[in-house]
Structures are given as structure tokens and as C-alpha cells.
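A single structure is presented below for examination.
Of the protein chains in this complex, all but one are displayed in their positions.
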Amino acid sequence: MAHSASINPDVTQSECEVISKRKVGAYHHLTLAAPAIAEHAKPGNFLAISIGDMKSSMLLRRSFAIYQTVPRGPFGGTVEIIVAPHGPGSTWITQRAPHEKLDVVGPLGNAFKIPKDPVRALLVGGGYGSAPLFALAETLRQKNSRVEMAIGAATADRIFAPVEGKRSVHSLMIATEDGSSGAKGRVTDLFDNSLSAIDIVYACGPMGMLRALTEIGARAGVLVQCAVEESMACGVGLCMTCVLPVQDKDGVIKMLRSCIEGPIFDGSAVQWDAIGTIPPGTYGAHR
Amino acid sequence: MAHSASINPDVTQSECEVISKRKVGAYHHLTLAAPAIAEHAKPGNFLAISIGDMKSSMLLRRSFAIYQTVPRGPFGGTVEIIVAPHGPGSTWITQRAPHEKLDVVGPLGNAFKIPKDPVRALLVGGGYGSAPLFALAETLRQKNSRVEMAIGAATADRIFAPVEGKRSVHSLMIATEDGSSGAKGRVTDLFDNSLSAIDIVYACGPMGMLRALTEIGARAGVLVQCAVEESMACGVGLCMTCVLPVQDKDGVIKMLRSCIEGPIFDGSAVQWDAIGTIPPGTYGAHR
Amino acid sequence: MSGFDFSTSIAQTSLPNPILTASGCAANGKELSAFFPLDQIGAVVTKSVMSQPRSGRATPRMAETPSGMLNAIGLQGPGIDAFLKEDLAWLVEHGARTIVSIAGESVDEFAALARKVRGAHGVSAIEVNISCPNVENRGLVFACDRNSAREVIEAVKRSVGNTIPIIAKLSPDVTDIVSIAEEVVAAGADGLAMINTLLGMVINTETMRPHLANKTGGLSGPAIRPVAVRAIYQVHRALPQVPIVGMGGVLTGNDAFELVLAGACAISVGTATFHDPSAPIRIKQELESLLVARGFSRFSDAVGYAHRSDQ
Partner (left out) sequence: MSGFDFSTSIAQTSLPNPILTASGCAANGKELSAFFPLDQIGAVVTKSVMSQPRSGRATPRMAETPSGMLNAIGLQGPGIDAFLKEDLAWLVEHGARTIVSIAGESVDEFAALARKVRGAHGVSAIEVNISCPNVENRGLVFACDRNSAREVIEAVKRSVGNTIPIIAKLSPDVTDIVSIAEEVVAAGADGLAMINTLLGMVINTETMRPHLANKTGGLSGPAIRPVAVRAIYQVHRALPQVPIVGMGGVLTGNDAFELVLAGACAISVGTATFHDPSAPIRIKQELESLLVARGFSRFSDAVGYAHRSDQ
């Protein structure tokens, strides 16, 4: 594609052993032996796992945000992911036992942009969307930034906030829709529709949450980096299934691939209202 | 179908737990908790197992002869099969671990016919084809028959002749093509192309072996009951894929279903030369 | 689930529920009755029967393919007379509603078969399997040619009048299935059955020859479901009043629901029955639960629901 971003230069494809699997609330926490990925992954990157063997009827890989990496260790470099059993593919992954192997491609996608100077950052996760935010928090803190985190989900068992992770943040707010943990309501309600003393927002979660945060950020004049989750057939930039309308720096709306030009976009560039359509004026819109 | 045999009246479909799995030479010996099948199976019956879950790309069941049954026991009735890992389906079965469940339909097919009076029987197995012969031997012995067994295979690790099984037979001859066990050569060479002091032959193995035995039996005027192995899509009489040309008592050749009108046929009725064709004169042959 | 109305109808025939067997995937019912009572499903669709007994084709007749299979049975069967006398009689005796599938090599054979079925007792409908080669027209499959398809249906209609509904079974191996559907409906078909198998081939890489004795065979199973959904959707859109018996790769109640949403008012379960001989009854239960969970109180309200306008 003309003007396309390049695939993550450190990408590898390998058979990775499942080192451990642990249930965390409604999710499964998987640790994979993946030295090459562990060495190169940056906060916000994801990986793509194939489902079943060559005789599986499910051909397409499933994508998972990288929760954390341990570049060196007894297993020579591990990568962790948080999997919500949803349909048959993700459920299959949560049924793997230690020592089984998974075919993994990664690291994929772009990474959260890290300001050079210390900032006051708000990290907002929806459901398992909090997973990639802890490594981000750690990186920001190493740059002496102040990190606040807010996590929302439907119920307490869908709040992913491990103790290790909490160490990286200065404050953690929780909201559940049923009130079973933290405040009752949506995570966006936590800031009362306003952002005070925040320089930048990082967000990962459902599209509705990302969109709401982008609006709140716009009102406050704060940049919001959003990790989107679009349905992906390949995850590596080949198929053009994962696109969404995003405005480029010249103001032109283009259908960009979220696997390779994303998954992290400047929220204000994403045409949230127009997802699922080709908005008028999009570059190359026909008829 | 007009004039069709009926499905095994005792057939059931159930989820059966794998109780144990053991490697025996080139084969895998699986024990399944299957009380209903164990109670009703007769020597020569088989069962049909589905491969993978609903997301498997392999839709068709694989069939296996029943090696033995234990109607009552700690697991309330078990059935044993001997599986040769061949293609992806049988290989998948050999990879199951104890406690996993398999979807099993059985008992299927007809059974070896047992003479009312004591006889001198020769049981001939090719490869895993010996599996169903041990239960048959036991039944014959209970009727005071004399049971000789001959097993042939390419190599020693493909001779299935368990110690428990050997107890049911009066004599056991072995032939391997490479001479790694017993006589070197084919199992049919063992009787020097003649049958002395034998009233009936029971055979299970590759088509070539069954055909050769049928010829030897014809020359000696001895009945040969053959358990055939035709490619089956359903195993229960629905699809008409498993047919072979067999002469009925009126001398008419018909394409009979080996899953339901077989798998055991009178060798002299099977049109061995014509397998893979519709021989001239077959009932309903067109053009 | 009481109160849920699961009944459906194909022209003047009404059925207590919409789950049928698929022709050729349930023999003539007896074998399947070992797994569930046949009167529990909407109807049994019997293996396509011809005028004379048929040996069918040489083996191998089947090959497993990814999420599907190929078959080339060649319509093995007892011929119409033995069928009516023995198989149909058995089905009637056991309370199974029966849709008789007929197949011919000429327009006249179809007409003659239909006349005989018309005279029989206990037939809910005739399914006309026009996916057979027309020996009078270079072996071209009837269903792949508008004229041949029309001639068969006209002849069958002349034979049975309005005594029994006629369901024309369509092949997906055509450039424009809607035009074939329109043609056979104009010719008198009361309903449509779709889809028959897709023409396919498997080459055995050991022998390095086509695996089936017949070389080509019909592809069925979940692999073809997206083609079935598309075909049913297109035809229901063009002919919303015409009852469609949907089939092609239905393995679960959810799959059946997909075909219903596309426009099928009955569902035939075919290859799935080889995978799971209880499939028809299981799918019936799964579909009912799904429909109730989605808030439908009548099956018929779900038929073609995917076509509703956006508001």
C-alpha cells in the first residue's frame, strides 16, 4: 500500500510453550516462553495466536495485547497475556495446559507513544483492556511521570488489576457497572466528564469507552491515545479487514489498518461516529 | 432400502471417558467407559468415534473393531479398541489422555456367526485385524471349539497378540513380512495354501488377505467369514458410501453396505475382483 | 418453552416443526430411527428414488474434505415400486411425515415417478431432485439449465396437480440461482429446496488420481454453509412468498437459525447426521431454545428476519 506503515520490524513467528496458566477473575493469565517477542515488545504491542492445529476449522489467528514481558528468566524470556474466553477461539486458548505449544506471531502493531519529559498521565482500561496498561505505567514511571489508572468493567471479576501491576501506578480507581467493586457506574464517570491535572490519556477498551474518552479529552484539550480492537483476519497487514476511518495530518480521512497503522491511534483522528461506514470524503471513496 | 438389514438393535450414542491408553507395539490400546456398548457388543461388532469437537474440520467418524469388553467392573462396563495411528483422525484418537471424553456410537455392524456345535476354527488376523478375533476365540472356546490363530503383519511391532488374548487360543502362528517375528512371509503362506482339519475360517485384515483366504477356503471347501474394512462416512447405514458387491442367496450381486449388512460377509459371496467397480449384472446397474 | 409455536408449512402441508432430514443423508428413515423417534422431527426426506432399482456408482464414493465431504453415490436405491411398497409403508406405519425425493434421467421419468407417488398414501410433499444429468440433453444437469428445469417441474405438476406440494431442489452450481428459482416457481413449484451439493474433486496424492471412482462428487457440510445462506437470502429476497427448505452445512441450532434468518421456513440436516446421528433432534432443540431466547413466540416470525428494513 502506498503511504503504509511498516510491519513491526522485530516481528517473529514461533512455536511458544505455555509456561503457566492461571485463572484471574473471569480471565485466564497465560505465560508463554517467547524470548524474541519478550526482548522486543513495547507497551501497546500485541501478538497473534493460531487456533488448533492444521486440522482446525478455525483458520484465523486471534490477537491479544501483551500484558507484560520478562526478557530474561528461567525460561529465557516470557510474554504474558490476559485472555477472556469469549467465542470458540479464545476459549480454546484458555483450555491449553502447560507444556503445550502455541504458534505465536509478534510483537505486532505500533506502541503507545511515550513523551520524552515527565507527564501526568491517566491510563484508562475497560475490561481486559487494562492488561497492556501496566507495562505502559512502568515505562512512564521510569520517565518520572505521574501515573493514574482507572479501570472499569461490568462486574468485579472482569476488573484486571493484579497486585504487581498496581505497584506501577500512583493511584487506581475502579468502577463496575453493578457496583460489585469500586464505584458503581462507568469508568468514564469517574472523572466527572472532566480531566484535571492530566497531560495525556492512554486508553484501551471497548470502542464506546474510547470514543467517550476522546470526547472528554477534546473538551479538556488533552491528547488521548486509544488502542482500538478491530476484527482482524491476519494481524500483519496483509488482508485489509481491520480498517477504520482515521484522519491523517493533512485532514484526509483514510481507511487505515488497525493491525499495522494501529492499534494505537490518536483518539481525535479516529472517526468514531463513522466506524462501520465509509464517511463522505474518505480518500478513494467510490460513487 | 428395500431388503436392507437393520441397524444393530443395541446401538447407543454416548460420551465415553477414556479410562486408559497404552502403547502396544505400533498400536495404541484404548479402554473406554461404555457400559451400554460393553453389555451388548458381540465379537465382530465395531464402534464409530467422532474426531475433535464441533470446531474440528474432520466431520466423519472413524470406525474401530471392538477388541474386548468388560461388561461389569470398577468403571461399570468398558470397551477396548486397538488403534493404529494412520492419518489425522486416528492419530488424534491416539493422542487422547485418560479422563478425556470421546463421542462413541456402537455397537455397530453384524457379528461373526458362531456355529452351534463345536468346530475346529482358524482365526486369521492381518495387522490390527487380530483385535476382534480374541473375543471371538473366547466365545468359540466356550462352545468347546478348537481355536487356531494366525496373525500376520509387515513387522513385529504390528503383530497384535496380547498375552491375555493368547490364553483363548489353542495355537498361535505368526508371520511377518520382514521376518522380525515368527515366520518370514505372509500369514496365508502359513497354511501352505491348504487348510487341513479346519471347519471354518474367520478373518479380519486387509482386503488382499481376505481375498486370498477366501480362495484357499474355496479350494478346501471351508467357509470363510471375512470382516471387511471399507471407507465409511456414517457407519450407521445412512449414506451408502461403504458398499461392496456381494452375491445374495439368489445369486444376484448387490451393492451392500458394509457398515450394516457387514462388516462380516461370507467370503465366497464377496466379489473381491470387482471391488471398486459395479460388476456386470449387478442389481440395478445402469446402462 | 410452552406456548412457543414451532410449526411451519410448505404450501398446504403443515409440519409440527421445521427440522427435516436431507435427502440421501438418512437413507429411508429406518436406520435413523435407532437414534430418535422419527415423528419428533418435521419430516423425513427420503433418498432420491428413481423408476428402476439402481446400483449406484463404484467405490470409492466419498472423501473427507476440510469441514465437509465429497460424495458420489450415484443414487443407489430400490426403485420407486419397492420404495413405495416397503420403505414408504414402513415410514407411514411409524408415524413419520414423509417428503419423497424423486430423481430421473428424463422429463418423462420424473413425470412417471410423480404419478406413482401421487397414488401413494402418506406423502407430505414431493421433492424434485433436478440435480441429475439429463440423458436427453448431453448429460447436462437439469438444475443448471432453465429450460430443462422448467420442463421437469411442469411435467411433475401435470402429474400431481394440486394434490401434493412440489418442492424443486436447486443446485448452487449456476451463475444465477435466482433466475432458476423464478423459472421453476413459474412452472408450478410450490416450494424450493436449496442447496444441493457443489461439484468438487479430491485428488489422492498417493495414487495421484482423482480419489472418487466417479472423479467428481458433491461437496456438502459446514464448508458450504456460507454459499447456502447466500443462495437462500438471494432467492427469498426475490421470491418472499415461496417456501424454502434450507440446507447446506447445518451442524447446530445456530447454523439452522442462520438459514432461517436468510429465509428458510424448514431446515434439512444432511452431512451433520453422519457426524452425529442425533443431529436432527439436537438441532431441533437448539433452534427452539435460540428462538425463545431471542424473544420469538412463533417460528414463522423468524423466517427471513434478516431481510427486515433497518428501522
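For clarity, chains are labelled A, B and C in written order, and residue numbers in each chain start from 1.
In this section, a residue touches a chain if its C-beta (ideal position, glycine included) is under 8 Å from a C-beta of that chain, and two chains touch if they have at least 3 such contacts.
All values derive from a computational prediction rather than experimental measurement.
J.: Using the touch definition from the header, name the shown chains in contact with the chain that isn't displayed.
T.: When the full complex is considered, the omitted chain touches A, B, C.
J.: Among C:V174, C:M247, C:I267 or C:I283, which one is in touch with the chain left out?
T.: Of the listed residues, the one touching the omitted chain is C:V174.
J.: Of C:L88, C:L219, C:V242 or C:A279, which residue touches the hidden chain?
T.: C:L219
J.: Pick out which of A:N144, A:S194 or A:S231 touches the chain that's been left out of the picture.
T.: A:S231
J.: Quickly run down the residues of subunit B that touch the omitted chain.
T.: Residues of subunit B in contact with the hidden chain: 57.
J.: For subunit C, which residues lie in contact with the unshown chain of the complex?
T.: 63, 65-68, 70, 144-145, 173-176, 198-203, 205, 208-210, 215-217, 219, 221-227, 229-230, 233, 249, 254, 257-258, 261-262, 290, 294, 305-306
J.: For subunit A, which residues reach the chain that was dropped from this view?
T.: 1-4, 6-9, 11, 13, 50, 54, 57-61, 103, 105, 230-231, 233-234, 236-244, 254-255, 260, 275-278, 282-286
In this section, only the chains that are shown with their structure count from here on.
J.: Averaged over CA atoms, how far is the centre of subunit A from the centre of subunit C? Could you give it in whole Å?
T.: 47
J.: Just curious, how far off is subunit C from subunit B if you go by their C-alpha centres, in Å?
T.: Centre separation, subunit B to subunit C: 35 Å.
J.: Roughly how far is subunit A from subunit B, going centre to centre by Cα mean, in whole Å?
T.: Their C-alpha centroids are separated by 55 Å.
J.: Which residues does subunit C have that touch at least 2 chains other than itself?
T.: Where subunit C meets two or more other chains at a single residue, that happens at 66-67, 222.
J.: Got the subunit B residues that touch at least 2 other chains?
T.: Residues 57-58.
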